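Note sheet for the following structure.
Subset of chains shown; positions unchanged.
All chains are identified by letter, namely A, B and C, in their written order; residue positions are counted from 1 within each chain.
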Amino acid sequence: MKKIIFVTGARSEYDLLYSVLKKLNQLAEIDLSILVTGAHLSEQFGKTLVHIEQDGFKIADKVYNLVDTNEKIGRVISLGHQIPAFAQTFIRLKPDVVMVAGDREEAISTAITAAYMGIVVAHFFGGDIAKDGNIDNSVRYATSKFAHLHFTTHPAHADVLRRLGEEPERIFVVGNPALDRFLETPVLDRQALSTALQFDITQGNYLVLVQHAIITEYAQSAVNIRQTLDAIVATGCNCLINYPNSDAGNYEIIKAYQEYAQKYPQLFLFQNLERTLFINVLRHAACLVGNSSLGILEAPSLGLPVVNVGSRQRGRLNAGNVIFTDYDTTQILAAIQQSLFDMAYRQSIKNIVNPYGDGHSAEKIVTILKNLVIDEKVIYKNITY
Amino acid sequence: MKKIIFVTGARSEYDLLYSVLKKLNQLAEIDLSILVTGAHLSEQFGKTLVHIEQDGFKIADKVYNLVDTNEKIGRVISLGHQIPAFAQTFIRLKPDVVMVAGDREEAISTAITAAYMGIVVAHFFGGDIAKDGNIDNSVRYATSKFAHLHFTTHPAHADVLRRLGEEPERIFVVGNPALDRFLETPVLDRQALSTALQFDITQGNYLVLVQHAIITEYAQSAVNIRQTLDAIVATGCNCLINYPNSDAGNYEIIKAYQEYAQKYPQLFLFQNLERTLFINVLRHAACLVGNSSLGILEAPSLGLPVVNVGSRQRGRLNAGNVIFTDYDTTQILAAIQQSLFDMAYRQSIKNIVNPYGDGHSAEKIVTILKNLVIDEKVIYKNITY
Amino acid sequence: MKKIIFVTGARSEYDLLYSVLKKLNQLAEIDLSILVTGAHLSEQFGKTLVHIEQDGFKIADKVYNLVDTNEKIGRVISLGHQIPAFAQTFIRLKPDVVMVAGDREEAISTAITAAYMGIVVAHFFGGDIAKDGNIDNSVRYATSKFAHLHFTTHPAHADVLRRLGEEPERIFVVGNPALDRFLETPVLDRQALSTALQFDITQGNYLVLVQHAIITEYAQSAVNIRQTLDAIVATGCNCLINYPNSDAGNYEIIKAYQEYAQKYPQLFLFQNLERTLFINVLRHAACLVGNSSLGILEAPSLGLPVVNVGSRQRGRLNAGNVIFTDYDTTQILAAIQQSLFDMAYRQSIKNIVNPYGDGHSAEKIVTILKNLVIDEKVIYKNITY
């Protein structure tokens, strides 16, 4: 029996890995549990622990660590508090493997804790490159340096990991498991969707906005988001707006959302939409606006044009469905209009191939984990040069 | 006025950086303080905080974090507790730069804390390679991924950092500042040394033993060190033995030392020897045994042959003065005897060039720090590929 | 020079002690600094650190500890994180005395930390009794058991402390220093106040509502507060509503406030009103509603009738200006109407004597602290029986 703990601090990464977790949970030879931390446990961020429990997963521990502040210091104190807490879980359960995803606090704190304790770390989404000077990049690369297994979404990412000195036999290109659910999620029509949301999107084009705060720009959050909101309002389209993650600056963004939503009935705010609903919201959307990785990683599978605003995601390999703009109403408006009305552009995106996977990632990942032999060779990492 | 905080958790790294700290402290335009943590604050490890205070440095804060256990979990819990504590110091003092050295807990916890808070991290001794599968490697490379300035001791290390994607303009080859003190430390003769130590080393060859525990081998510590001690006893030489660092497994090593020292009067244990004495102990020694980085980095400047026992330091570039052996009495004894009696070998080492520096590192480092412009460009890191 | 650190985690206790702090800061023989923590550092609670800085006090350290959750576990994790953080401050500054007030997390964590470190703890507002089964009671009494000096507001409180076994010479009845500012704060008329608040209260009776969440009832917060809001709306009066403290359940209260405020223009929400304005708001108010200790401790000095809703404050000695009600709209409405229209009752309250002090507390407290001899006798506590 192989014991695996998945550590998750945010709805987004839980959703990305959901297809893998579901498959692992069905295997008799895998004992999976989930260590829930970060934004999952905060009412402000929708207390998404509830979803994980409803999905039927075993909870390894709940680690309440999110420090209530808008300042940069908050994230790193929260990270620090996770380490002894995770160590307490790991020494009790003695997992064979811990899994983490991405480039947030949980990724690095989990990887450090497990690596020091001699536990195999499986890291998802390493090797990605975003040229935005953000702390996330440092976190992602550093996490790779502690990880023993790398599940990447693209050959270019695997290549980055090899250049970082990671041994080739530790690196697997498996694609993005989030795409699996696009194949699996049943289609809802706009009428059903409108009823479920209690917001009418049966008619016309609508936009979806997902914008996260950037720690290095958190003081400008309030100004920047207004540039986007003004452009959206100017289109006259309905827009479904998803709450941001728990980064420094997100309070300002939420405040702006609430203020605009009160003034403009075309705007509809939601938080932690149920997965099936959210995928269908994207399916019928005319354009995704903001700076979510959704636009890069998942939108191509839906043939969805994306307007990426600001520095986040810049420099990341994309399928050709993304227009990058500054925090500038005019630029944003132009990009949205191109996405909505430039028919040649829309057509080119419609059947684009998603470079990040084919919807069959979960089975590849699960097979690798199932067959993994846990021995000294896996634990003892060396740099290849 | 540029505010700099040096974070240190062990006597060894404090000594390595001492020449830099002393020079920084003399500059009117630099406000230097030292954040003291880890083994410096433990009576078990000689409470070396006292030396730092005696050397006249300003103490930024004292962070008591070392968890009292011999298990692997101890180091990572200790690391976790440092992060909120360091954040508390950094938000109070708002340093322009924090400096850390090497690959221990303090290195990564400092680098993470500062990087998240948008403070420039200057890291010493990055890019080094040890092919021992130890956690220290992961820590060292991960620290580099958070650092904004890299002070390396060798062009080959700078090359590793570039391959890790670090931007070339952040990397400086400055040599090992620990070598500076060899030029500066007055020579004591064997008589004076014997008096100071209260142990007679006026006659014949004597050895120095410095062996640190290895986290991945901590259960074997007790067995491994006995192999070395048996070899040393068999030489009949006097041997000065330095206490190990605060790693898992060090209790077993200390216990073996005390047991052997009680039996064999040729063995002499010491802890945290005063710097001038220690350098002179090395100057007159016939051979350095163990697994300290001293053998690789500093012994060449003294023309000192080294027997490196076990996996630590293996794969690190050395000047040709090091014989590597397993934990095996026969091998170790043979290597010590070659170091003592193979005259051609001894001669070749006598005037060897130390590839790690020329004794003028501190001034290079201080100049770079003095001239450093702290702006967004320094803070915003990008990977070069 | 006597070094004193005041530890504060909430605006309320800072305001209560403000007159003392101001006086201490003016003395040459006292070196006062303030350790700021808890809600002071949260944007959600108005980031009142800013006020402390503006008031010109030296900040000893900023301890970000508030865990972002609405569950009961949040408060105690926050408390735990304060202890090592406070210890870090105390060992750096080596205060002669630390001061804390009341019965919140900061009180007990400060008292424990200082008592273990052999530092004198001066505790304000001990010996008070509230018969509500709340954790605050346990915290208050336990804090007294760690404290070396007790500054109480009423002889009955001093009596409780003596019965708890506290040595009489450690107990001082000094009154509530918050009352000092009533004498000192200049009077603003309703016109000036309306202009400052940007809310018109020039005409008619207005109410003030201050309701804090109760940890043991936090699940009912949303329901309970609506009972009060319905009663207030039914009076037709304007009502100024102050945000609650950072206790579990406060999110529900805030949400209800925002919802009602959107519907009823007679309601006006404010957060961390500037002190002079707030005192004048109370001066002209017709009735204070809620469960704030203001009603018990300070309202008598203003001749202000109070309607105390729910279990908080119940059992506390009061001047006769308080009507206690359940969470019940009918009861609350009746009590407000009695407070507004029962002229005999209003008259009886007008010139009531405040049993909690005469407005000259700060000078008494400062004199005691100034003359305090810090020796082993102060530190070594014994129970009197």
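What we mean here is this: contacts are C-beta pairs under 8 Å (C-beta built on N, C-alpha and C of every residue); 3 or more make two chains touch, one makes a residue touch a chain.
Given the structure is predicted, the values throughout are model-derived calculations rather than measurements.
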item: Homo-oligomer size of the whole complex, from 3 visible chains; value: 4
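Criterion: only the chains that are shown with their structure count from here on.
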item: Chain occupying the middle, per Cα centroid; value: A
item: Self-contact between copies chain B and chain C, residue sets same or different by half; value: same
item: Chain separated most widely from chain C, comparing mean CA positions; value: B
item: Chain A and chain C, separation of their C-alpha mean positions in angstrom; value: 42
item: Euclidean distance of C-alpha centroids - chain A vs chain B, Å; value: 40
item: Residues of chain C whose C-beta touches two or more other chains; value: 64, 81
item: Chain B contact footprint on chain A (complex, rising order); value: 72-73, 75-77, 79-84, 87, 90-91, 108-109, 112-113, 115-118, 129, 131, 133, 135, 137-138, 141-143, 145-146, 160, 163-165, 215-216, 379-383, 385
item: List of chain A residues in touch with chain C within their complex; value: 41-44, 64-71, 73-74, 77, 81, 246, 251
item: Residues on chain C engaged by chain B in the complex (per definition of touch); value: 59, 61-64, 81, 84-85, 87-89, 91-92
